[in-house]
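The complex appears here minus one protein chain, its other protein chains still in place.
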Amino acid sequence: MLHFTVNWLAGTPSFAAPYALAALGLIVSERAGVLSLGAEGFMLVGALAGVATELELGGYPSIALLVAMLAAAVVSLLFAFLVVFLRVNQVIAGLAVVFFCHGLTSLVGTLGGWTNRAITGMHAVAIWPLSEMPIVGKILFTQDVVVYLTIPIFFLVNYVLTRSMLGLRLRSVGENPEAADASGVSVSLYRLGAVVAGSALIGLAGGYLSVVDVKLWVPGISGGRGWIAIALVIFARWQPWRALFGALLFGGIEALIPRIAAAGIQLPQYFLLMTPYLATIAVMVWAAVTKFGRSNEPAALGQPHIREERR
Amino acid sequence: MLNNTVSAATSAQAPLVKRTGHGWRLGRLNLELRQHMSPWLQALILACALVVGLGISAALLIAAGVKPSALFDEFIVENFSDPENLHSILFQAAPLIFVGVSAALAFRVRFWNLGIEGQMIWGGIGATAVSFYDIGPAATRIPLMMLFAALAGMAWIIVPLWLRVRWRVNEIIVTLLLNYVAFNFLLHLLYGAWLDPKDNFPHSPQFRAFERLPELGFGVSSALVLALIFTALSGWLVMFTRFGFYTKFVHDNDRMALAVGVPIGLVTLVSALLSGALSALAGFVIAAAQEGRLTQSYFEGYGFSGILIAFLARNNPIAAMVVAILVAVLFVSGRSLQVFYQIPFAMVQLIQAIIVISVAASEFLMRHRVHWVR
Partner (left out) sequence: MVAALKLVGVRKSFDGFVALDDAEFEARAGEVHALLGENGAGKSSLMNVAAGLYTPEAGRIFVNGEEVVLSGPRDATACRIGMVHQEFKLVRPFTVVENVLLANWRGRFAPGVREIERQIEKQAAELGFEIDPGSRIDELSIAERQRVEIIKVLLAGARILILDEPTAVLTDEEAVRLLTTVRALAAGGAAVVLVTHKLGEVTAFTDRVTVMRNGRAVALLDSRATDAAELTRLAVGTAVASPRRASSPPGEPRITVKSLQAARADGHVTVNDVSFYVRAGEIYGIAGVGGNGQTELVEALTGVRGPLAGSIEIEGAGNATGASPERLRDLGIACIPADRFGYGIAGGLSVVDNFCVGHINEGTYGSWLRTNGAAMREATAEAVGEFDVQGVRALRQRAALLSGGNAQKLIIAREFSRNPKVIVAHSPSRGLDVRACAAVHERLLKARAGGAAILLISDDLDEVLNLSDRIGVMTRGRIAAEFEAPADRQAVGRVMVHHA
């Protein structure tokens, strides 16, 4: 039983990382007022780019992850252009971008011959001698580099958001773009930057999924995690640390599913696979019902900004 | 007494006056909301956007290895000359019409029903249940299948609707997630209780002859006729009834609608239920007319297609019918490309997304006036 639990907890961060990074990227974008429904698409782009890079270079997973971030950021420029400059409805644009990325990655994956080919990927790195500690050593100090980096990334993003001028301006754009504009902040530029930066993180999440977790690419590999991340952000009330907690929760659920079957417990397989999605819905309902804390939803989330709007 | 201390403190830092530039000065774009635009100009812009979208798609296809002459052949010539192809298009149009009208009815009241695929799955399950459990006499079998399918679809959409009404949970994410739940349940059935014992494949046993939708001659399937009937009924509902009148207000300004006495709750409920039922019937139609049994992936691609159709048709059921037929052309051509040129079917989804993006981007010109200002 103990062995099972330790094993399960040790496996959790690896499943939690994509949720955490994607949620963080979404928080950056949504605090600036842009609802990024395209997250699922950016994850796919990052996933394909990561695998393709590793296949073409014959290794170097770190570079693959950087390329994943870059690719997602580039594709997000399309989305950013649509919603920030052309003021397209953010729901429609987000959905269209998801299916655009879905079709594009399937197509490019097939044409480039990268579909369904295994890669070596990235493996866990033990921090010796801490990893030799009983129980805690396996759980906390035997993870891969990205998981280790996730905590500092969260610290960094949270610091920038709450304790820097950049973060102040970004948040003002998401709460009251008219006020930001009158204060001389360029609303369009900050929204563009937020979307691109956020999408880079989402791309990293996707790259992590394909390069580290699954170690190959198939069309649709993200399996709805982008949508779950969006729900997570609402549940987390747009606060980074709460999002990390939610990500760990979902990572735990995902890590549990294969281990239950392996432990010989007989539960209907497909019902187990439903759990992450049902859990997400449950979490959304809970967040809507309890309204704990103040509602921190950025007041201008989803609304385009035009300076000379009359009436 | 107010004095100049503050201004003295800050005078050092701010430049006092901005001079007009001599020489080169970068202008900037100035945006303004338009109040009014003639319908002709709107139609023109929409047509241009479609042309641009199709053009980009064609360019992508050529880059993927399809020869330009072959493109023209596939998309235009073949589809209108070959009766086989025409038959395929009409056949493919039936489920697309159902999902298009379904999406249109939901989006009209701003209920973002993205669970079309999940409802299709449940529609197929409902219809198959009637076949599997041999419910009812043979003559009523098809109507029963339709009824069960519609009820299943409505039950599945009630969940996100209720969550939205009761607790204001956003239905976009919920309907999307429920698609995955429905899919897993389908697999559970197909790999489990409903596995075909004849060949041990993950599909249900075949429907009996009287459980299949018949061909009506001249290449027209009864599925298409059903689709047209439901389209006509939906069109009537939306354009000529008081219900349709109310949906206009729910769409344009729901706070005002509430204050003025429009029964928003009822309108949203009925629209969502109809939407769920129609998507489920799309699933029924594919199972009963095309596949002849319940299969694993019959619903793939219909979710976004429904969104695309409703978006281009501006949520009008009759226009949705027309757009659905065009999308059917796209589907059929896409299949040919897959067979003859090894272009994956995902290309169709990409082309659809490009068209939606192109049209959505063009609305910028319809809504705003742009000046270049120095």
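Labels for the chains are A and B, by order of writing; each one numbers its residues from 1.
Keep in mind that, in the parts below, a residue touches a chain if its C-beta (ideal position, glycine included) is under 8 Å from a C-beta of that chain, and two chains touch if they have at least 3 such contacts.
Everything numeric in this text was worked out from a predicted model, so none of it was measured.
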Selected from A:40, A:175, A:213 or A:254 as touching the chain missing from the view: A:175
Residue in contact with the excluded chain [from A:70, A:111, A:185 or A:260]: A:185
Selected from B:201, B:240 or B:340 as touching the chain missing from the view: B:240
Option from B:249, B:345 or B:364 whose C-beta touches the chain left out: B:249
Positions on chain A contacted by the hidden chain, ascending: 163-165, 167-169, 171-172, 175-176, 178-185, 294-296, 299, 307-308, 310-311
Residues belonging to chain B that touch the chain removed from view: 1-7, 9-11, 13-21, 28, 30, 32-36, 240-243, 245, 248-249, 252-253, 255-263, 369, 371, 373
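Just so we're on the same page, only the chains that are shown with their structure count from here on.
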Length of the line joining the C-alpha centres of chain A and chain B, rounded to whole Å: 26
Chain B residues touching chain A - in the complex, by the definition given at the top: 30-33, 64, 112, 114, 163, 167-170, 172-174, 176-178, 180-181, 184-185, 187-188, 191-192, 304, 307, 311, 343-344, 346-354, 356-357, 360-361, 363-364, 367-368
Sites on chain A touched by chain B in the complex: 37, 78, 82, 86-89, 91-93, 95-97, 99-100, 102-104, 106-107, 110-111, 219, 223-224, 227-228, 230-231, 234, 268-271, 273-274, 277-278, 280-281, 284-285, 288-289, 306-310
